[in-house]
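I have placed the structure first, in the form of structure tokens, so that the comments after it can refer back to it.
Only one protein chain is missing from this complex, and each of the others stays in its spot.
Naming follows writing order (A and B), and every chain is counted from residue 1.
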Amino acid sequence: MFPANFGYVAARSVEEATELLAKYGEEAKLLAGGHSLIPAMKLRLASPRHLIDLGRVPGLSGIKVDGETLSIGALTVHADVASSDLARHRLPGLAEAASVIGDVQVRNRGTIGGSVAHADPAADFPVILTALDASFVLQGRFGRRTVAAPDFFLDFYTTALAPDEVLTEIRVPLPSSGSGTAYAKLPHPASGYVVVSAAALVVRDPSGRCVSAAVAIGGMGSRPQRAAATEASLHGQPLTPEVIAAAAAKASEGTDPESDLYASADYKRHIATVYARQAIETAASRK
Amino acid sequence: MTTQRAPSGLIGASIRRVEDPLLVTGKGCYVDDIQLPGMLHIAFLRSPYPHAKIISIDTAAAKAMPGVVAVLTGDDLSEHLKVPVPSIVRGMKIPPQPVLARGAVHAAGAPVAVVAAESRALAEDATSAIEVEYESLPAVADAEKALEPGAPLAHEEFDSNVCYTVTKKGGDVDQAFAAAEHVVRMHIASPRLVAMALEPRGVLASPEPMGQGLTVWLSTQGPHRARADLATGLGFPEHKIRVIAPDIGGAFGSKGPLYREYIVAAHLALKLGRPVKWISTRSEDFLTTNQGRDQAMTSELALKRDGTMIGLKVRVAANLGAYLQSNTAGPPQRMMAMAPGCYQIRNCHVEVVAVFTNTVSTGPYRGAGRPESVLNIERLVDKAAADLGIDRLEIRRKNFIRPEQFPYKTGVGVEYDSGDYGRSLDEALRLSNYDELIRQRDQARKRGELVGVGISTFVEPSGGAGFESGAVRVERTGVITVLTGSSSHGQGHETAFAQVAAEKLRVSMDQVAIRHGDTLAVQQGVGTFGSRSAVMGGGALAVAVDRIVEKARRIAAHLLEAAPEDIVQADGGFAVTGVPEKKVTWRQVAGAAYGRLPKGMEPGLQETVFFDPKREAWGFGAHVALVRIDRETGSPTLEKLVLVDDCGVIINPMLVEGQVHGGVAQGLGEAFREQMLYGDDGEALTGSLMNYAVPRASDMPPLVLGETVTPNPFHPLGVKGVGEAGCNGAPPAVANAVMDALAPLGIDHIDMPYTAPKLWEAIRQAESKKRS
Partner (left out) sequence: MNDERITVGITVNGVTHRAVVEPRTLLVYFLREQLGLTGTHVGCDTSQCGACTVHLNGRAVKSCTIFAVQADGAEITTIEGLARDSALHPVQEGFREKHGLQCGYCTPGMIMSAVHLLQANPRPTDAEIKHALEGNICRCTGYVNIVEAVKWAAERMRGDHVSR
């Protein structure tokens, strides 16, 4: 399996990458870790005429705290998110999601920016980032803008990125103390991609009552979905197993998953409630 | 573990493998590792349609592309180029087997055109520039549906989809069923599986000038048979072809036949006068390499009320796929020959209907009919026990062929050599702490949990399928070269055979080299499949060594000036009996053999044996599984798996364990996750590792291995095969455990694989049925 040939440019800066994107238009693709793009190119499902490699652009990887936000460079590989002390202590659900993507080798090479820009509905990061209310920094030729998750993930493999924009940074609000995050996933037995997954952020008051909750479900449609009914059921309630179970039971409301070779739509709707419960329970147990 | 052992303790010792130093350092040599000067690469354009007429093919653009040397379609090739298929059943239909499609395609993945180019990438580039116009035809994928009246025809030139029907009968089945006090009826289907040897198939063909010869490196299980088939398929003389099987990255049956791509590569090498290489991609492998299983059994077991089995009827619809490979027709026959399993069932009627469909060819895949057969009888027996309210151990023990009945001719006319099935079962029960498992299950059941214990007891025929060869040559310096016709693809022949030769010759293992896999070096041979190597290759070797020792004894007698009957084997050579200091080494014996010998003695010290015991070796075993199913998610967990296998005398326990582990992993793949799926129209739905799930490290449960040893009385080493034990016994044990777990819900039977969504659906349906 060999990709069709292409022209290769290693961009030296984000500005250069945006210029090149503008120049080549639809014939160009950005290359980060390549773990979504290269497999598609090998199967000749994608045959871009030009690849603009971001791998040598300085400053695009790394995790740091920026005020009340965790800033993750778009070229940060999954393994670094999974092992980051910052992520593990402040946003364990994010580290958890990173740690269950693909396999060791994939996590050593695949990047968070590449994953979210690809917007595969069976990917892990979009789900947790939706629950965490992350935003995405997009750099175009004429400026930069920041887009919130619900406005970023638009459809199957479709994001808010304009053709000449580069995703440079993922910004995740650091939850206040007393909150917990978690991610739970049913992986496909062959591909390891998401069959169904759930991400949760719960914020508690000192008495343990839920002040707010964000629950996102993956694998149930063209993009991650917030489980609004579940969130509403948690609001203001003590986070007992019964409350969590009752809330999680509503996690599939409003979803319309498709049956596939592995799992029926019914199974997905059912299993989403199971994983939502797990994610909420784990999040609620985290300090 | 060690390699330095007294020669006398070699057979039965866990010796580290001779093969490994090269393989762990990346110095192995697989077909794709070979690069020859001037080598061309070929790529195939394959049909996206399961069944279609080819209206037109336009190769002009591809031919004009850079680096392209040749583009050929079926019409460009002589019709003499074809995949040779033996007619193993009288009257079986053999469809046209052109190496490139001519006029029509009958399976997705059928090769329509080939490009030869200076690099693989350029060859692939050019295939995408070939334009083909197809007219889609109705297609059929499921064997039972293909037998229904009015089903689409997989091959338009035949009047039905039946390739052949064969029947095996014994006793009086009608009378048995008339006399039955209970009849169990089941429909049991084994999933279609992909062998998924990690090394995809490949070939490198290198011509000599002026058509003088052809050297072919091939990822094959049997270089000699491949050579003969290549000669036939290509129309090139066998004696001018050299086939080399270098290191082979796994096969499991799938690399037995000579595939059409190999004929195309060899043809192009001869035609273009340059070496030609083809290496399958994994995606191609999913569409072109023989797949396994896919037999659907409609079965009836007739019993007395006390559990005595008196009659068995099985009708098998075996899915052959679209095209026949040389061994496609084999597994259904194997299924028949062991239908009664380890039970005395005198009255049998087994019918196999082998069916063409518009899918990938099937053929032997680890087990090759055995797992289907074991699954069938073991599910029937468990259901019979449940129906009659008899304990499943008791019903098995009651019907087992007893040790004193061997050799035993079964109800389908096959003779088993030896066995002690009760002992094997007892050992499995002991190792699994069976009573405790049952207690745990019953307690869990009281808590509403779904826990089941399953058993399988089974036979595992091995060897057979003709002869195998072995040659032993004592070289001039007294070291030993063994040439075996049994070609390894990971089993460890170089180690196990060296153990046998060294022990029997009383030399250290490093004095013995095992050579295989090269038709130039090795006498005619057959190859490795069907758990046959230890039995057939080992048998040939053992007999050849015995003959060498006899000749060497006479030479030693001459050298030691003693009578041959006074010469005994000693470490490193021979001695005079009772006078251990009067001895000669193998070096001295060889020196004489190739030097001065008395009149009447033929020079040389080499023996070649073609071994055919005219019977198979019947290993057996008993497996016990404990399965827990999560009621909420349907997710099954195999909490315990105990495997007791009896393969007669063991040459190298470490290698035997390795074979069992590997077979079990594939068996558990079948039980829990693997299934090649086709749409009703023949479209391959699981054509890559993205949707076909093979077991990973964390999918393996803890295994407990045990053994009994019942030596094969008809074999010079007492051995039986073991390569397929794991995939024969484990899936039915798991199936019986899963059904045991679901029994409280009134679920009767579910076909493998037991995925969580499938079990959840079954549980949900059973629960809603209970409620209503």
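Structural remarks
What we mean here is this: a residue touches a chain if its C-beta (ideal position, glycine included) is under 8 Å from a C-beta of that chain, and two chains touch if they have at least 3 such contacts.
It should be emphasised that the depicted structure is a prediction, and the values quoted were computed from it without experimental measurement.
Shown chains touched by the hidden chain across the complete assembly: A, B. Across B:A197, B:L380 or B:V500, the single residue that touches the chain missing here is B:A197. Considering the whole complex, the residue from B:R476, B:R696 or B:K769 that touches the absent chain is B:R696. Note on the undisplayed chain: of the listed residues B:V543, B:V664, B:V734 or B:I763, the one touching it is B:V664.
Of the listed positions A:Q105, A:S176 or A:T240, the one in contact with the omitted chain in the full complex is A:Q105.
Touch with the chain omitted from the figure is made, among B:G492, B:P716 or B:P753, by B:G492. Annotation for chain B: contacts to the undisplayed chain at residues 1, 16-17, 19-30, 32-33, 35, 66, 121, 125, 196-200, 247-252, 281-283, 489-492, 654-655, 657-658, 661-666, 688-690, 694-698, 700, 703, 726. On the side of chain A, the interface with the absent chain consists of residues 1-8, 10, 31, 34-35, 38-39, 41-43, 49, 51, 53, 55, 79, 102-106, 108-109, 190-192, using the contact rule stated above.
Just so we're on the same page, only the chains that are shown with their structure count from here on.
One inter-chain figure worth recording: chain A and chain B are separated by 44 Å, centre to centre, where each centre is the mean of the chain's CA atoms. On the chain A side of its complex with chain B, the touching residues are 1-2, 4-5, 43-44, 188-191, 261-264, 266-267, 270-271, 274.
Those residues of chain B that touch chain A in the complex are listed here as 120-121, 124-125, 128, 281-283, 632-634, 673, 677, 685-686, 689-694, 755, 757, 760-761, 764.
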